[in-house]
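Only one protein chain is missing; all other protein chains are in place.
Now for chain A:
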Amino acid sequence: MLWVDKYRPKTLDQVMVHDLIAQNLKKLVTEQDCPHLLFYGPPGSGKKTLIMALLRQMFGPGAEKVKVENRTWKVDAGSRSIDIELTTLQSANHTEISPSDAGFQDRYVVQEIIKDMAKNRPIDTKGKKGGFKVLVLNDVDKLSREAQHSLRRTMEKYSAYCRLILCCNSSSRVTEAIRSRCLNVRINAPSEEQIVDVLEFIGKKEALQLPSGFAARIAEKSNRNLRRAILSFETCRVQQYPFTNKQAIPPMDWEEYISEIASDIMKEQSPKRLFQVRGKLYELLINCIPPEIILKRLVYELLRKLDDELKHEVCHWASYYEHRMRLGQKAIFHIEAFVAKFMSIYKSFLIATFG
């Protein structure tokens, strides 16, 4: 088991990073029936960990007994019926799904599952609260508008039977209507000190010798992503132990690849080069790196090497094409258009300055 999973806090009391939020959540659940919740924050900040700990708090250890299930829903959509296949994670009291996996059919999924849950809700054994199930929805921000709308309605209709815990990266892409129906919990990215604390904690548990400053370096590289910090910590441990102070922290391969692309772009601006870049972008896409992340990282790499004068314009075009990418279907068209635009800007800049 990876350290990320091994040292994931199981209960709200064990939480190290967002301990204040954890305490509040605990109070919330123990005192009364909990409202719908919306967790949002950058990746690797601990949303999922908090949610799992919260579920355990609500339902006891039973919440950890989950089974993976591939389920197919038959949905009537007007004249025809659609089969939607989704993988769910279920325990007696909760279900977890990522509806955005269903693509543009996500709106059916949300409704259908909630209805389903409302139908087979657990029997109220002790005659008190607990007669509800929890539905954990991942990536709510990836849901289409329609799906979010239908989610809003179902939330109200079935609120007596089930609670929703929504989880997403950015709350700005969740409609106002849903946000106002939930208790919003913002999970910040942990600070570097917090990450160092966690790494040192793990080091102690694993009985490792940590040279001073080593954890800090990993934390710095991790971009305030705790999961990533722990993963690269473990990689370092596998690659070389005992640690040395000069030990390189292995970067992610796709990030290196993108910085390679960036330097390609800076070196030559021509349709031929654009074509080569396309090939490399395809490589990334084959490895399922989300196109938004590719674009973001690419802009980051390009900006690092760029004259200040151009930064504003480049950012403008990057955001322009990011928007179009969301509207469109095939991301490569738009990333490529951005690269072409950048090449065009950069080339005219070079000609203007150096003649």
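Observations on the structure shown:
As a working rule, contacts are C-beta pairs under 8 Å (C-beta built on N, C-alpha and C of every residue); 3 or more make two chains touch, one makes a residue touch a chain; residues count from 1.
Criterion: contacts and distances are computed from a predicted model.
Of the names listed as "Glutamyl-tRNA(Gln) amidotransferase subunit A, mitochondrial", "Pre-mRNA-splicing factor 38", "Pentacotripeptide-repeat region of PRORP domain-containing protein" or "Putative checkpoint protein Rad17/Rad24", the one that matches the UniProt record for the absent chain is "Putative checkpoint protein Rad17/Rad24". Of the candidate positions A:V68, A:A160, A:A207 or A:A352, contact with the unshown chain belongs to A:V68. Here one chain is not drawn; of A:L37, A:M52 or A:V196, the residue touching it is A:M52. Listed by residue number, the positions of chain A touching the unshown chain are 1-2, 5, 8, 43-44, 48, 51-52, 63-64, 66, 68, 77-79, 87, 89, 91, 96, 98, 101, 104, 138-139, 144, 146, 225, 227-228, 231-232, 234-235, 238-239, 250, 252-254, 269-272, 274-275, 278-279, 282, 285-290, 293, 321, 324, 327-330, 332-334, 336-337, 340-341, 343-344, 347.
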